[in-house]
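Note that this complex is displayed minus one protein chain, with the remaining chains in position.
As written, the chains take the letters A and B, and residue 1 is the first residue of each chain.
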Amino acid sequence: MVWLTWRQFRWQAGAAAALLAVVAIVLGVTGPGLVTRYDQIGLPSCHTACTALASQYINELEFTTYGKLFYAGLVVMYLVPALIGIFWGAPLISRELETGTFRLAWNQSVTRTRWTLGKLSLIGLASVATAGLLSLAISWWASPIDHALSYGQSGSHFLRLSPLVFGARGVAPLGYAVFAFALGVTAGVLIRRAVPAMAVTLVVFAAVQILMATLVQPHLIPPVQTTAPFNASTANEVVITSSGSGPLTMILKGNFSMPGAWILSNQTIAPSGRVFDGPPGRACTANLPQQDCNNWLNSLHLRQLISYQPASRFWPLQFAETGVYLVLAAGLGALCTWQIRRRRA
Amino acid sequence: MTAAIEARGLGKQYGRRWALTDCTLSIPAGHVVGLVGPNGAGKTTLINLATGMLTPTTGSIAVLGKKPASDPAQLASVGYVAQDTPTYSGMSVEDHLRFGAHMNPAWDSALAHKRVEQLGLDPKQKAGKLSGGQRAQLALTLAIAKRPQLLMLDEPIASLDPLARREFLQILMEATADQELSVVMSSHLVTDLERVADYLIVLVASRVQIAGEVNSLLATHHLLTGPRRDTASLPAGQQVITESHTDRQSSFVVRSNEPIHDPAISVAGLNLEDLVLAYMGSAKAGSVHPMLEGTR
Partner (left out) sequence: MIWLSWRQFRVQAVVAGAALVVVAIALLATGPHLASLFDSNGLPTCRTTCSADASNFINQLKGSATELIFYGSTFLLYAVPGLIGIFWGAPLVARELESGTFRLAWNQSVPRARWIAVKLGLVGLAAMATTGLLSLMTSWWASPIYHAAQKAGPNSLSIVDKIAPPLFGATGIAPVGYAAFAFALGVTAGVLIRRTIPAMAVTLVIFAAVQVVMPLLIQPHLIPPVQLTAPFNANTANEIMVDSRGSGPPTMTVVGNLSKPGAWTLSNQTITPSGKVFAGPAASACTSNSAPPQACNNWLNTLHLRQLISYQPASRYWPMQWLELAIYLVLAASLSLLCIWQVRRRRG
């Protein structure tokens, strides 16, 4: 079974090895430069000036090759599990069904169950290894940048904890890779034709990723809630909007800073407890200086209600996320195996 | 002795269509069984059921005493060459032999390599580049070299030229003699089966029309020609398979265990092809109830 799986997997393994080699070379060449600059600029031993130094570091990098490689690393880490699902998972069994070779394969002295489980586990392991090595390399390379970012603005989308970067670091990509692979194989078993299975795998995987990141990830561990008084002068956002002919409303977002934390919601509430959305007083709608509007807002005794995940929760969240995906993958694997056993497929 | 294939009330339904209906068979081991019938009769369905590729809708089937594809030992004892002789087009001949060796504990590597050499196949050649006949031979080699007790072939020679067909059947017969194989081979070309089969099953319109040893079938079926008469006027022991009448003459294909003594009728034997055609024709007319040869 091992020989057969390897023989049919040679090209894909080669492609993965080539990708890993290219990534390793590029990151190996550019990685030390990042670390050097990080040390040079004084961040490892900073005390009070950390935020400023970190900002300077990030700004220097942003429009250079390093910045582009950072973005590229994110793209690669999100693409690779999808590609594993599409090119390793979807054709695995659907090609055998399409070409009729399953009639040859399922007549050997190996039961279908063992044949399926053998392929699933061997290539599943290869997926874990590929995604794991990539994540290791890219997380190592980006760690100076991730550290610098964690000193700064709490709302940045490029924090390690934010949905955009969270899935491209640590062990989460391993879970994604195994899940995408299992999803691909299942699609292949159910749809029985390779190219449609590839398309379906892509769409379903993308949908699951988006849903998980927006709905589930923030609540894997219940977020921390905190309140603070709302100060209009330091607020991030004071906006007056009008919906056509209806009344004017206001959108207020106060300033909240906790380095490295991922802010899930930042609402401004009135003393009554409800979200404050206007209507804006004359101080804001008439053509008066902004300070008048701010004074009026401050007189309303509004409060900020913030819900966030602190930076320290990075690894627990990672493990929770990976756990969810591994369970999903195992379920799909069982579904596949069951389907192959009972139908003629 | 365990029957090679034992089916009781076996049926398979696809959507609303029954591909195989109420099939009860007891195929003895040690024979070369020809499974004959027109296209769409259910031959492939029966073979797929016997190799575990399909699960029955009704009834049951036991191959060599066990449920098909139930465990590795059962899988090892049944060899299967499917229609269109599937092979991995990207793998070479040598790879296929290695595939067989890894997947079957009872693999006879010497036999496999000897066959490949005899056939003149280039071990490095990819299976996708072989001709149809060569692929069929490769698939047969894979099935034979795992040393099964029962070999199931689904129209393996349908797309081969006459020379390739003869070579295939020759190798099949050699293997059958060497290894004491039972063979079930489906085809819609009766002339080829005539040479090799000693047990016949006729399958028409998803039902088994007749099943039995070729010798005894040929001995008990007769072509009767004589003056015009009604079917009903024939003696009771004779089962009419087909009949055709002109103004003055009638001819019947009948099945009868006893010799026929009517002097007004001339009795002739049938060859296998005529026999099969008779059953296929009568099944179309719907006038014959399926009858089985009892097991002895």
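In this text, a contact is a pair of C-beta atoms (placed from the backbone, for glycine too) under 8 Å apart; a residue touches a chain by one contact, two chains touch by 3 or more.
The model shown is predicted, which means the values in this text are computed figures rather than measured ones.
Peer 1: Tell me which residue among A:87, A:102 or A:325 touches the hidden chain in the full complex.
Peer 2: Only one listed residue reaches the unshown chain, and that is A:87.
Peer 1: From the listed residues A:10, A:157, A:282 or A:301, report the one that touches the chain absent from this view.
Peer 2: Hidden-chain contact among the options goes to A:157.
Peer 1: Hey, which of A:40, A:234 or A:291 is the one touching the hidden chain?
Peer 2: A:40
Peer 1: One chain isn't shown here. Among A:93, A:194, A:212 or A:317, which residue touches it?
Peer 2: That would be A:194, which touches the missing chain.
Peer 1: Can you list where chain A touches the absent chain?
Peer 2: Output for chain A: 11, 15, 36, 40, 60, 62-63, 71, 75, 83, 87, 91, 95, 153, 155-157, 163-164, 194-196, 198-199, 202, 236-237, 239-242, 263.
Note that only the chains that are shown with their structure count from here on.
Peer 1: Calculate how many whole Å lie between the centre of chain A and the centre of chain B, each centre taken as the average of the chain's C-alpha atoms.
Peer 2: So the centre of chain A lies 58 Å away from the centre of chain B.
Peer 1: If you look only at chain A, which of its residues touch chain B in the complex?
Peer 2: Touch list, chain A to chain B: 1, 3-4, 7-8, 99-104, 106-112, 114, 342-344.
Peer 1: Quick check on the complex: what are the chain B residues that touch chain A?
Peer 2: 48, 51-55, 69, 71-73, 75-76, 78-80, 82, 84, 86-89, 91, 95, 98-100, 102-106, 139, 142-143, 146
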